[in-house]
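Excluded from the complex is one protein chain; the other protein chains are retained at their positions.
Per-chain numbering from 1; labels A and B assigned in written order.
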Amino acid sequence: MELNGVMTKQELIDHIKAHFPGPLEMIETKQPEPYFIVRPEDLVAFARFIHDDPQLQMNFLMSLAGVDTGQRCEVVYNVCSYPLKHRLLFKILLPRDNAEFDSVLSVWPAANWYEREVWELYGMNVRNHPNLTRFLLTDDWDEGNPMRKGWTGTDFITLPDRG
Amino acid sequence: MGIIKKLPVYAEHVPGGGLVVTSINSVLTMSQAKSLWYLLFGTACCAIELMATGASRYDFDRLGMIFRASPRQADLMIVAGTITKKMAPRVKRLYDQMAQPRYVLAMGGCAIGGGPFYYDSYSVLKGIDLVIPVDVYVPGCPPRPEALLQGCLEVGKKIRTLKLDEWS
Partner (left out) sequence: MPGDYSAVLIFIICGIGIVLFTFFFSRLLRPHNPYQVKNETYECGEPAVGQSWVQFNNRFYIFGLLFVIFDVEAVFLFPWAVAYRSLGLFALVEMVIFIGILLVGLVYAWKKGALKWV
């Protein structure tokens, strides 16, 4: 599926690499959107850059999701641009213990509940978030962070292996 | 409440009293069974099938069943959809707010026993009968509208077996 964006994938990659000062890695994918890996320290700067740059104008945060691969934690951001109709994926890599990252609320206010969800289900602390409270799980939840690998709770039954 | 619960005891002493009691019984239970108003309680995909059953092709209204949005006006609660642990106290409260006599029909796999979310889920309640008493279970994921209609007819059959002293 090709996006009818103003810039093609390669142009996007070149533009971002040329203008963003921090180190960026690329992940090669067959998808039409570029996939970057950003350092956690550069997160807000990168977000502000792709939001404000007149040739990128990524003003729509489509989703923000946490990942726990067993070895490390990640947070994946999916953004797109309404006026210029192109998309971008980027993620940050975090260690499994004491994972922390900055909130991108100042760039996209939509990140509010997404970051609360990541905090609640993965246990990754979000710095500068105004309201980090539990809202998805039940009121008396005391069993930890359910989306972590290897989590079990009182009622949790894993699918038995079928030989 | 009712003299109606004590009627069988007194009617025994009267010749022909038993006949009166059984006819009253059958009139009351049949009028209930043929006019079950159900509470619109659809949470997930089974709610779509519930809506389809209420629509024109498989009609609920021909069984006398009309949907009511408030539990005060409903006597059948069709629990259609996945119930999470966060939703369970609300289901219990809605069931409590229904006026008696009240019946519950668990529709679909999720309401019966957690359905496809029985394994590997931290938030789904494994069956609605952990919080409220269920009368009829309609299996399926989601059950076909004909299956749901059959389930509602089974509730009607169950109501008709009730006796006056169990009337509550």
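By our rule, a residue touches a chain if its C-beta (ideal position, glycine included) is under 8 Å from a C-beta of that chain, and two chains touch if they have at least 3 such contacts.
The structure presented is a predicted model; accordingly, all values stated were derived computationally and were not measured.
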Checklist outcome for this item: Only these shown chains touch the missing one, namely B
Checklist entry - Out of B:Glu12, B:Asp59, B:Asp96 or B:Asp120, which is the one that touches the chain we can't see? => result B:Asp96
Checklist outcome for this item: Among the options B:Pro71, B:Gly127 or B:Gly151, the absent chain makes contact with B:Pro71
Checklist entry - In the complete complex, which positions of subunit B touch the hidden chain? => result 1-4, 28, 70-72, 89-91, 93-94, 96-97, 99-101, 167-168
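By definition in this document, only the chains that are shown with their structure count from here on.
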Item to check | Rounded Å distance between subunit A and subunit B, as computed from the means of their C-alpha atoms | outcome: 45
Next on the checklist: Could you list, by residue number, the parts of subunit B that touch subunit A in their complex?
Outcome noted: 85-86, 118-123, 126
Item to check | subunit B partner contacts - residues on subunit A that touch it in the complex | outcome: 136-139, 143, 146, 151, 153, 155-160
